[in-house]
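Next up is a structure, given as structure tokens.
Note that this complex is displayed minus one protein chain, with the remaining chains in position.
Chain naming follows the written order as A, B and C, and within any one chain the residues start at number 1.
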Amino acid sequence: MTSDWPDIAGRLTDFGHVLPARVYFEDTDFSGSVYHTGYLRFMERGRSDFLRMLGVGHRALAAGDEGEPLSFAVRRMTIEFLRAATIDDLLQIETRVVRIDGARLALAQRVLRGSEVLTEAEVVVAVVNGMGKARRIPKGVALRLARSAAP
Amino acid sequence: MTSDWPDIAGRLTDFGHVLPARVYFEDTDFSGSVYHTGYLRFMERGRSDFLRMLGVGHRALAAGDEGEPLSFAVRRMTIEFLRAATIDDLLQIETRVVRIDGARLALAQRVLRGSEVLTEAEVVVAVVNGMGKARRIPKGVALRLARSAAP
Amino acid sequence: MTSDWPDIAGRLTDFGHVLPARVYFEDTDFSGSVYHTGYLRFMERGRSDFLRMLGVGHRALAAGDEGEPLSFAVRRMTIEFLRAATIDDLLQIETRVVRIDGARLALAQRVLRGSEVLTEAEVVVAVVNGMGKARRIPKGVALRLARSAAP
Partner (left out) sequence: MTSDWPDIAGRLTDFGHVLPARVYFEDTDFSGSVYHTGYLRFMERGRSDFLRMLGVGHRALAAGDEGEPLSFAVRRMTIEFLRAATIDDLLQIETRVVRIDGARLALAQRVLRGSEVLTEAEVVVAVVNGMGKARRIPKGVALRLARSAAP
């Protein structure tokens, strides 16, 4: 995690994690605004970097560090698109833990431009093995996530 | 719409519309399955081709055929990711109208592989002008959509 | 390959293969035209469906049907973007074999809208194993590709 780019994975906050994201050509569509899946990609970056800053890496999970190859998979998403982002915007992605049970992790995420909320979502993710079968969230991962949400 | 490729925009059905979609490299991620936004892109293709087969084109809307430049924007989405698709899969995207009110259109969509349901969503879309302001769904568009849902 | 959608993988032609592709929201950017990587994604679909119609599937290769897990990787690309495609356009992707040697396959590809050439590319692809190491193109694959280019 030592890097020439200190903020590249965002920052841990009192509520969870925040990540900046720039809107590039690739994120927009012909309507002039960000294509709706762009916000979902930004949120996935936020989840990944939140985990990264807690010491959890996708590559290590996929390599079987927890006994068998594991990866995260999105199970359910409810998402409100409130305002549109456009080219050159600098956004912030907020992520916080809502619930952890044995196999599922619920997160609340928001995409903001300054103090304006552009998108709000609740995201449920599961941990699956190489066959796509649900697995318990590894204890170490669950613990670190639970602590991130402590009052 | 005359074309050497008769099925390129899918088919109108008794419930609404169905569109085939192939899973290519671009749709997958390192977990081996389709990246979660892939299903949303497939669903957007289904909505666009449903409209296309009803005679509604994005380019004509954007060109101001209804008085000012208009485009569709997704407002809300609830989506369940039930089973994963993988490379080379041939999927079908089903779209049906659930509700139309003055400014919003609610659709139910499913992604299937054969008879297996992989993803289910309710999608609310609005019509917006060039400034992103909500506009009434043009009467002709609303009528054609309403008829598509007739019992 | 039996399917309710007979043309879903395009068609073999006397020069190689042709695949239709529709321009959707996801392919465009705020400039109003297709984002430049869109043409590359269309071309990859063309290559995949050309192989598919020759009986070569990515999933079978990845499953080790040729002795070890194999996949195709792009090694070099020279691409000219001549004219822009826009939303709702119906494009055709042409693919033909230029050269096959032991480890590399060179293809010429074009994206057309009617008779207008929008994009032209030469693409060199290799076959790699799970570690990313170059492997000979499997004999059966090379043969089928060579025959597709016969005068």
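Assume a contact is a pair of C-beta atoms (placed from the backbone, for glycine too) under 8 Å apart; a residue touches a chain by one contact, two chains touch by 3 or more.
Because the structure is predicted, anything quoted here is derived from the model rather than measured.
From the options C:Val74, C:Leu90, C:Leu112 or C:Ala142, the residue with contact to the chain not on display is C:Val74.
If you put the missing chain back, the residues of subunit B touching it would be 25-26, 28-33, 35, 37, 86-87. In the full complex, subunit C contacts the hidden chain through residues 30-33, 36-37, 40-41, 44, 58, 62, 71, 73-81, 83-84, 128, 130, 132. Within subunit A, the residues in touch with the undisplayed chain are 3-9, 20, 22, 24-26, 41, 44-45, 48-49, 52, 57-59, 62, 86-88, 90.
Heads up, the rule we're going with is that only the chains that are shown with their structure count from here on.
Mostly identical positions are employed by subunit B and subunit C in their mutual contact, as over half of the interface residue numbers are shared between these two copies.
For the pair subunit A and subunit C, the distance between C-alpha centroids works out to 33 Å. Each chain gets one centre point, the mean of its Cα atoms, and the points for subunit B and subunit C are 26 Å apart. Counting only residues that touch two or more partner chains, subunit A has 30-33, 37.
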